[in-house]
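For this depiction, one protein chain was excluded, whereas all remaining protein chains were kept in their positions.
And then subunit A:
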Amino acid sequence: MNTITIKGNKDGLTVFVNSGTYEEIKRELSSRIDRARDFFSGSKLTIVDNQSRLTNENYADLQMTLRKEYNIDLLYGNHEIKVEKNEKIFTGIYEGRTKFIKNTVRSGQKICFNGNVVIIGDVNSGAEVIATGNIIVMGVLRGVAHAGSNGNKRAIVCSYMLQPSQLRIADIISRSPDDYKGKPKTPEIAKIKDNLIVIEPYLPNKYF
C-alpha cells in the first residue's frame, strides 16, 4: 500500500494519509506532484490524516513547502476535526419541511428531523423527539421534546396532553415540577417567553 492516496471529488483533490512517517509522506507527496506538476499547480489540496500521523508542525511545514514550491494551497480536512458548516437556523416554523409520524414513538426511539415534526400518536416516556422546527404531538407527550434544536427560539411544542419529562426549546431546558402530579385538562402549547419556557392552553379564549 502507498503511504498516501490522492483522490478527486467534488470539493477538489484530497490526499489521504495511509501509513509511514512524516518524511516518507512528504517525499511521496512531492514525487507525486512532480510527476504532474502542471496538473497540481495552483490547485487546492485537502489533507485527510485520520490516524494522526502528522503533527501540527509537520502540517505547517508541509503547507509552506507546497505553497512555495508548487503554488498549492493545502487544507486540513480531518473528518473528525472538520468543523461542520454552520447550518442556517431553520426558520420555517410557519411553513417548511415537515415530517409526519403516524404511530406511537416508544421508549428508546429517537426522532431527529431538520424541520417540523408532527406525531399522530403518543410520545412515550423514554422517547426523544428532536426537531429544528416545531413539534406537534396529536396525543400524549410523555418523553423528551426538543424543538428549534439548532437555535430557533420561536419554535413551539404543542400536544393534546403535555406531560413531558423534559422540554427543550432552542438552548433552554425545563423539566416538570417534582411535586406536580396533575394532568392537563386542555391541549397546551409550550414556547419561549423572556428566556423561559412557558406553557399555556392554546386557543385561550376557548377554555377560559
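Note that a contact is a pair of C-beta atoms (placed from the backbone, for glycine too) under 8 Å apart; a residue touches a chain by one contact, two chains touch by 3 or more; residues count from 1.
In this section, contacts and distances are computed from a predicted model.
S.K.: Choose one: "Cell division topological specificity factor", "Septum site-determining protein MinD", "Aspartyl/glutamyl-tRNA(Asn/Gln) amidotransferase subunit B" or "ABC transmembrane type-1 domain-containing protein". The correct choice is the protein name in UniProt for the chain not shown.
M.R.: "Septum site-determining protein MinD"
S.K.: Pick from A:12, A:42 or A:108: which residue touches the chain that isn't shown?
M.R.: Within the whole complex, the residue contacting the unshown chain is A:108.
S.K.: Hey, which of A:126, A:184 or A:201 is the one touching the hidden chain?
M.R.: Among A:126, A:184 or A:201, only A:126 touches the chain that is not shown.
S.K.: Can you name the residues of subunit A that touch the chain not displayed here?
M.R.: Residues in contact with the chain left out: 107-110, 125-128, 165-166, 173, 175-176, 178.
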